[in-house]
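Heads up, this is only part of the complex; the chains shown haven't been moved.
In order of appearance the chains are A and B, and numbering begins at 1 in each one.
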């Protein structure tokens, strides 16, 4: 199976394809980090859109190459729009990712996350507290992000040992990574490889950015600079994609 | 007609008047870039407000000197508020600008943009894809922004050849320019001259900012610095306002 495992070289190749193909990513994104996520998708080469209007969602998802569903700032209206967007994406075979933000705060949100997971997302990504509640996601790539990111699907298990502590001090780096993963899925059908590559690219970018920064505020700007400028060599030299024993 | 054409000297003068008069600009702005737009209006000298609440919009528009209507993240509630805000602005003769964001994604949004344009906005501003769908806007100043900005009204045609490629990598620079144009319209009745001046000021600021930046993330911060600090000499020395042959 080694041939099918993600590598730094594949990550560099997928980023290059994102930059050329300029995939459209529609984001049902919490209101807090819409701009930061849009900026992240843009600087890696994608084209973000963000509407959550029920009368427009169909047109926007129809134009998109991938969909990100983030459960932050969830309300009744947004639940309806999310269901509709997933229906459209699924019907046309577009990849989609669910980010079960703060399901550890709200039982009703956890129930909604489970409802969505039953609809077979391509990927589910959360932090440790969130993913421990979500549990197994049999038909999806499961990602738990943190100081080390853990990814697995039915047969493979991978970890990404890149990143920087300041990522946890900038609101929305996890949400942004959901958008970048979607852009990578849009050009790479192997979802585990796409996601591992996206997380390696964001993690290495964070490491490069931290060297240019004095704290979390200047880090945020430098992180976008690094995501924009990161080269294939940077990825090959710094990515730490490790394959776990099954 | 040369005397009525925008010039760098006029742009410098209008910016100075914005800084002195501190015009209030109410923005019906998409949720993605509300803060970035508010920051842009503030650093050029205006006072932004952003509410989209139907029960408060009348008070806010009544206090404003100009209105920006941005069609991003549009929903049914926002359509109602936009109609109400335009009615109040029109009744009191306040200038207003429409930004038909992403009408190329959504037929219902395009129809709504056309409804608003029939209400005689002072200015309509979009990118090439958006403005090609919008078509002619007989009673308004028509602006198509891009690497070169094209402005025209019934008798004049002007282009602004300032700016920097990183503007396209920062979500919301176009939306922000809509807010800055509104601030300039609030102090200058000739809408084409106000808009050309605003776009020259933002374009030159972007050029100055790019020299202080390492990528789109640091550029965003430097752009706000430059918009805040730009001098009349900067404008006169760098603005490229060209008059097209009729």
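In this section, contacts are C-beta pairs under 8 Å (C-beta built on N, C-alpha and C of every residue); 3 or more make two chains touch, one makes a residue touch a chain.
This one's a predicted model, so the numbers in the text were calculated from it and none came from an experiment.
Taken as a whole, the complex in this structure file is built from 3 copies of one protein sequence, with 2 shown in place.
As a working rule, only the chains that are shown with their structure count from here on.
In the complex of the two chains, the chain B residues touching chain A come out as 30-33, 35-36, 72-76, 102, 105-109, 169-172, 213-218, 220-221. By the touch criterion stated above, chain A contacts chain B in their complex at residues 31, 34-35, 38-39, 42-43, 48-56, 59-60, 63, 212, 220-226, 228-229.
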